[in-house]
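So that we are looking at the same thing, I have put the structure below in structure tokens.
The other protein chains are all here in position, but one chain of the complex has been omitted.
Note that the chains take the letters A, B and C in the order they are written out, and that residue 1 is the start of every chain.
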Amino acid sequence: MFKFDPNQSYQMPAHFGPRYIGEKSSGWYHDVTMMMVSYRTDREKLAAYLPAPFEVAEEAIITVYYACNKQVDWLAGHGYNMLGVNASVVYQGEKEQLKGSYSLVIWENLTDPILAGRELQGIPKIFADIPDHSVLNNDWQCNASHFGHKIIDLGITDLQPVSAADIAAQQEANADSDNPMGLRYMPAIGGFGPPAINQAVTFPSKSEFSEAYIGTGHIDWQQLTWEQNPTQFHIVNALKDLPVLEMLPAIVTRGKTNLILPERWSRPLA
Amino acid sequence: MFKFDPNQSYQMPAHFGPRYIGEKSSGWYHDVTMMMVSYRTDREKLAAYLPAPFEVAEEAIITVYYACNKQVDWLAGHGYNMLGVNASVVYQGEKEQLKGSYSLVIWENLTDPILAGRELQGIPKIFADIPDHSVLNNDWQCNASHFGHKIIDLGITDLQPVSAADIAAQQEANADSDNPMGLRYMPAIGGFGPPAINQAVTFPSKSEFSEAYIGTGHIDWQQLTWEQNPTQFHIVNALKDLPVLEMLPAIVTRGKTNLILPERWSRPLA
Amino acid sequence: MFKFDPNQSYQMPAHFGPRYIGEKSSGWYHDVTMMMVSYRTDREKLAAYLPAPFEVAEEAIITVYYACNKQVDWLAGHGYNMLGVNASVVYQGEKEQLKGSYSLVIWENLTDPILAGRELQGIPKIFADIPDHSVLNNDWQCNASHFGHKIIDLGITDLQPVSAADIAAQQEANADSDNPMGLRYMPAIGGFGPPAINQAVTFPSKSEFSEAYIGTGHIDWQQLTWEQNPTQFHIVNALKDLPVLEMLPAIVTRGKTNLILPERWSRPLA
Partner (left out) sequence: MFKFDPNQSYQMPAHFGPRYIGEKSSGWYHDVTMMMVSYRTDREKLAAYLPAPFEVAEEAIITVYYACNKQVDWLAGHGYNMLGVNASVVYQGEKEQLKGSYSLVIWENLTDPILAGRELQGIPKIFADIPDHSVLNNDWQCNASHFGHKIIDLGITDLQPVSAADIAAQQEANADSDNPMGLRYMPAIGGFGPPAINQAVTFPSKSEFSEAYIGTGHIDWQQLTWEQNPTQFHIVNALKDLPVLEMLPAIVTRGKTNLILPERWSRPLA
């Protein structure tokens, strides 16, 4: 008979034993290249996608980011690409208040981190084909598609380097207010009725940047039909409908990220 | 503020609204081609992977099956491939007893049904590259890999047609005893501690076969290291270690399957 | 020292020996599903893409076809998808005149037949991501993309079955006039200067249809930039610019095809 070890961490299929955790499998992503495009959007329209007690922050900012992750320790040194969307929020809980970013959605091109992110951390990850970004004459481009139908084009041009001191200052300034948050939701069996899990979470991580560039961002969300993308069309259309009131400076970074911080573990918000 | 509609079905990200359910999105898989290879294995060794109150059935049978699913209504007519492993079991619950098959693992090459299967039905689906099967001179072959490393080769040769009457008789004989079951498991946030969900489930489906063939099956499980397949190596190695005591007749079928039966919904076992 | 056998057929790398040709490796494609959408276009504009002595046929017809090829003998029973474009032409050679179709381009999602088609037969095959077609409520859809950027959407709706007798009659009527032709072109080393090969070819094949349906076709060519598809943008844009003067009935077929006919071999046109 299979028995769970209460000191281990499991994911389905659980009956073959716990997730491997060993010396080599840290939370480090040793080689991460990111593109980040931010814009101010309509406060009311953004609020329509935030479950209570999440509220839009002082400024209603959407950040669309692409990351090319390489040398990921828990994936035995393999990597994957992601394209996510964050909203600036404040969590107004009964017992705590937290400023940070709410994960509206993350597309990834590898299923393993999608399952781990959804089930262990409550991050709303779903799949898309995300080719490696292209770089041509200092113009950066990437895109995401599913079933052959484009979801988004993302580009950054006119990039200028940022000094190491500025990067460090920026990171320190954000240290306390950049809390990544989300809503962990698992339905009842069959999908209907009271959900099995419905809880706000925060999943801290830590990045160190070795290079940073600032430039001009461009985004182009597609309008999709159910026939084109039956599991995601409503997500893409909702994001397309959020108006771009003002584009903010776009950023390219190179560095490394640690997703498992022993001192600050993923946890439910109170 | 986003609010859940209690009459709808949601998956993460939930805040963009419920899963689309409409006229066109039934549970029908209209074009399903399957290869099924079964063998008798060691009773004790199989029992080591079954959580109570699942027990090995009278005969300790492993069935490895590949399915090429086309014209899937809820995927807007798209398809995907799967390669799964079932064990013959009896569920010995406090309130009910059920004979059927326990899903040890299912690899699929599309993330959308992986997420729906795990979260709505408790089926232990994970990702692999699964190319379409090949057919050459009536020899059928398929395989699955991840990160470039083979998981399994599956083949069926010497196929002979089975009469329509025999197919119908076989289906009727199995109607009451072929209950698909699994263990729906979701960890606590961060992965450690008492799980958020841990429940036995059954997820009925219904198949209609238009063609069937019987032949000789071949399987070849690989031995893998953590470096080769960091999220699945223990699963593949466990399956490789289950001894093949006797190969049973292998089967190829063509037909259609309905995964959503209004009269028999997925449900927790009691 | 490696020596060529004059009785064998080679492709690069040639020095490891000839292409395998054996009992199992016939030219049969045993399971072929096709979608064909035809339309009348502008005579002058089409003529601009035809090298002499190819001329536009009596009717200036473009046919865009998708094929899902399975059970391909020379690929050991594997398959692939293609999406090609033909023009109705007459070859007005010095020694022969031939009515048929000129291959403007074929996208395929597998490199092996691309290399064989280009080098052995002079068919202008190039690569695209071509997911399997979807079928939903009798609506058929497919598409092709490269580097994440869509090339074309192709659809057929309102399908009605065609009788077996009509299929046979149609095939017989076309038997003498449906000669597939192309221009085999290989540049000088480095690409510039007089080409190494520049010859008109015909590459006969033979199809047997078990099912056929007639319906209404839809095409949607994209406009692309060099940045989006640096090796193919000019091809896609040229095809988009060919006006659709009249849509003709669209066809879906199931059947099998033989690409290697001992009695009618691929040959240069005279």
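Rule of thumb we're sticking to: contacts are C-beta pairs under 8 Å (C-beta built on N, C-alpha and C of every residue); 3 or more make two chains touch, one makes a residue touch a chain.
Predicted, not measured: the structure shown is a model, and the values here were computed from it.
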Among B:Phe147, B:Tyr185 or B:Phe203, residue touching the chain not depicted: B:Phe147
Contact set of chain C toward the excluded chain (per top definition): 1-4, 6-17, 19-20, 22, 24-25, 47-52, 74-78, 103-105, 110-112, 114-115, 118-122, 124-127, 147, 183-187, 189-199, 201, 226-228, 230-231, 233-235, 238, 265-268
Where the missing chain touches chain A, by residue: 24, 30-31, 70-71, 73, 75-79, 131-132, 134-137, 139, 141
Chain not shown, touching residues in chain B: 129, 131, 134, 136, 139, 141, 143-145, 147-150, 227
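To be clear about the criterion, only the chains that are shown with their structure count from here on.
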Chain-level touch network, classified as line, ring, star, complete or other: complete
Averaged-CA centre spacing for the pair chain B and chain A, given as whole angstrom: 30
Chain A and chain C: spacing of chain centres that average the CA atoms, whole Å: 42
Chain B-chain C separation of Cα centroids, rounded to whole Å: 38
In chain A, residues with contacts to at least two other chains: 147, 227
